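The block that comes next holds subunit A.
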Amino acid sequence: MTGLSVVDLHAAHGRSPVLHGIDLTVPDGALACVLGPSGCGKSTLLRVLAGFHPAAAGQVVLHGRVLDDGRGRLAAEQRGIGLVPQDGALFPHLSVAANIGFGLPRSQRRARVGELLDLVGLPGLGERRPHQLSGGQQQRVALARALAPRPRLLLLDEPFAALDAALRAELRREVAATLRQSGTTAVLVTHDQDEALSFADTIAVLRDGRIAQAGSPDELYHRPADAAVAAVLGEANLIPAEAKGVEALTALGALPLAGSAAGSAGALALLRPGQLRLTASPVAGAVPAKVLGSDFRGHDHRVELRPEAAGLPEVLIASADRPWPVGGEAYLAAVGPVHLLPGD
Partner candidate 1 sequence: MTTPLARRRWRAGGLLAPVAVAVVAVVAAPLGFVIAQAAQAGWDQTRRLLGRPLIATLLWHTLSLAAAVTLATAVLGFGAAYLVERTTLPGRRAWTVALALPLAVPEFVRGYSWVSLFRSVHGYWGAVLVMTCSLYPLVFLPVAAALRQGDAAAEEVSRSLGRGRLATLLRVTLPLTRPALAGGVLLVSLYLLGEYGAFAMLRYTTFATAVFTQYKLGFDAASASLLTLVLVGLALLLVALEAWAGRQARITRHGAVARPAVPVRLGGWAAPALAALAALVGVSLGVPLYALAYWLVKGSSTTLPSASVLGATLATLGYALGAALVATAAAVPVALYGWRRGTRPARAVERIAYLTRALPGIAVALAVVFFAVRWARPLYQQPPMLILGYVLLFFPLALTAVRAALAQVPPGVEEAARSLGTRPLAVLGRVTLPLVLPGLGAAVAMVGLTASTELTATLLLRPTGTQTLATQFWVYTSGLAYGAAAPYAALMVALSVPSVLLLTRRSLGSTP
Partner candidate 2 sequence: MPGTVRPLAGLSLLAACALALTACGSSGGGSASPEATGTALAGQTITVYSGQHEQTVKALTEDFTKRTGIKVELRSGDEAELANQILQEGDASPADVFYAENPPALTVLDDKGLLAKVAPDTLKSVPAADSSGNGDWVGVSARTSAFLAGTGKAADTAPPASVLDLAKPEWKGRLGIAPSETDFAPVVTQVLKAKGEDAAKQWLKGLKDNAKVYDSNENLSAAINSGEVEGGVIDHYYFYRMRDEKGAAETHATLHYFPKGDPGSLIDVSGAGVLKHGKHQAAAQAFLGYLASAPAQTVIANSASYEYPLVAGVQGKPELPALDGLGTVADPAALGDGKQALALLQDAGLLQ
């Protein structure tokens, strides 16, 4: 059964249109992510879903119930859609327990609040005040508060943005696990591709008020519809290529094609940094390159190179398992299969 379905949704701020025909489907129980740079309209989309911003045209349907069709709309409090805002927005005048129990009928409060405190890993903190909690704890309470009334859909508005990196990743995993455990359908809005890739079952890339592409993280990462989508999801090397049968002919040699070749002349092959191998000495088909920089990122080293061969961009990014001396020589080889993008 379809959880959330958004059809040809338009919305505007005053006279300036912000969303131009959004189509989005989130299956029941799935975790979806709307990914896009700031100003792309993702917050407006979220607010239309939540009921705080009117749709100008189109339809928002949740579990078969029309929430907004551009003419009439259901009040926010009648939608059963939970919301976790960026900074948590805990009610500062209420205790943690009262925050979590806010949306519950009185009779259920005690039991359900305890359950949720356990679920978000904060047992025993019910009597604390929001200002006595750390940032991560506040976000967990905000999540518990939103989950308490068992919403049909949960909206998360960059909920991890204000947290430090380590905590962000940890909490992200926790929240995803919690949501899967409770079978909640959720839409996360973010500009952080790591967050999107690790959190969601489905990602929709939003650009200038339109969905540029929607699909699974794997699909979007490896088979983006265009160069811009490719870039939004992570570092991408785009190399001029020509499709020939099941291969793409590039300056780095002939590489096996992933899927069918869409392109003709002027196509681009997408090579993620992990698909570029570096060797210190020349190997067959490798192209010499100068090392411009090498940064340690924990799990790998990001190496910036200037290839010394025609038909390649000025700079390529490779992922290596050891640091490379800056200014030194390296040899670049590509590992297929590659995805072909249409040229401009």
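If you want to know what made the cut, all candidates are chains of the complex that A comes from, given by their letters.
By definition in this document, a residue touches a chain if its C-beta (ideal position, glycine included) is under 8 Å from a C-beta of that chain, and two chains touch if they have at least 3 such contacts; residues count from 1.
Note that this is a predicted model, so its numbers are computed, not measured.
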| item | value |
| --- | --- |
| Options 1 or 2: the chain contacting subunit A in this complex | 1 |
| Interface residues, subunit A side, partner candidate 1 - complex | 50-53, 75-83, 85-87, 89-94, 102-103, 129-131, 135, 142, 145-146, 148-149, 151, 155, 161-162 |
